[in-house]
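Excluded from the complex is one protein chain; the other protein chains are retained at their positions.
After this line comes chain A, so read on.
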Amino acid sequence: MLDFLNPIKGFGVAFHQMLSKTEVVEYPEVKKPTAPRFHGRHQLNRWPDGLEKCVGCELCAWACPADAIYVEGADNTEEERFSPGERYGRVYQINYLRCILCGLCIEACPTRALTMTNEYELADVSRESLIYTKEMLLAPLTEAMEAPPHQMRLGETEEDYYRLGAKSESKDGAK
């Protein structure tokens, strides 16, 4: 009936869109948070006293499907202690040009030393700069922490460290 209005109806779609809100996230200024479990850059965690959690076992390197992780372990001594227990990761490198951020290394880590952050802005101009070393991956020190090497402060043996979480849980009355 009103067929002659059809061309104007077509314009109606365009005018409607002009009035609707834009979808754009103004990226560099506005950064929408990722999903909380987004697989971003790795982080090497520390115990509450600053000792490293990494024991240099290389399980992450073994689990890595892209061979992106390189670990060299070394022995702790009484004078130079980096982690509770026998060994620590002396060299730790992740090649972000190989890493596919799958998270298998995180699953493999027996001490929860390696976790992933939500940081994703990794682009760089050279291959060398994208091989992240241990210093770049280690979690920043908080106020209560002291940079290793130093003595074990939270227990006599490494087992005391590993049970730290369990202790606080039983205090809270859970389980």
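The working rule: a contact is a pair of C-beta atoms (placed from the backbone, for glycine too) under 8 Å apart; a residue touches a chain by one contact, two chains touch by 3 or more; residues count from 1.
As a convention for this text, contacts and distances are computed from a predicted model.
Colleague: Can you pick, from "Large ribosomal subunit protein bL32", "NADH-quinone oxidoreductase subunit B", "Acetyl-coenzyme A carboxylase carboxyl transferase subunit alpha" or "(2Fe-2S)-binding protein", the UniProt protein name of the chain not displayed?
Modeller: "NADH-quinone oxidoreductase subunit B"
Colleague: Among the options A:Ile8, A:Leu122, A:Ala147 or A:Ala166, which residue touches the chain absent from this view?
Modeller: A:Leu122
Colleague: Touching the hidden chain in the complete assembly: which of A:Asp3, A:Glu78 or A:Glu135 does that?
Modeller: A:Glu135
Colleague: Mind listing the chain A residues that contact the chain we can't see here?
Modeller: Where chain A meets the chain not shown: residues 22-28, 31, 34, 65-67, 95-102, 120-128, 130-131, 133, 135.
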